[in-house]
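Okay, so here's the structure we're looking at.
With one protein chain removed, the remaining protein chains of the complex are shown where they sit.
== subunit A ==
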């Protein structure tokens, strides 16, 4: 049986972006660049609905 790994791959990518954004948030915080902190914080928050959307689209794919 051939499966679709697209969902898993896409979600892996989202998690990768999550790691990057979290790291950048903390870095910017210590550099006192608070606008950048907010930017990456919001990006990180947006990634969650995105992940959920991918999940909903991919969960029933055989």
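As a working rule, a contact is a pair of C-beta atoms (placed from the backbone, for glycine too) under 8 Å apart; a residue touches a chain by one contact, two chains touch by 3 or more; residues count from 1.
By definition in this document, contacts and distances are computed from a predicted model.
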(request) Among "Transketolase family protein", "Arsenite oxidase subunit AioB", "Fe-S cluster assembly protein SufD" or "Phosphate-import permease protein PhnE", find the name that the UniProt record gives to the complex chain excluded from display. (result) "Arsenite oxidase subunit AioB"
(message) Suppose we count only contacts with the excluded chain; which residues of subunit A make the list?
(response) 3, 5, 7-8, 11-12, 14-15, 18-19, 21-22, 25-26, 28-35, 37-38, 40-42, 44-45, 47-48, 50-52, 54-55, 58-59
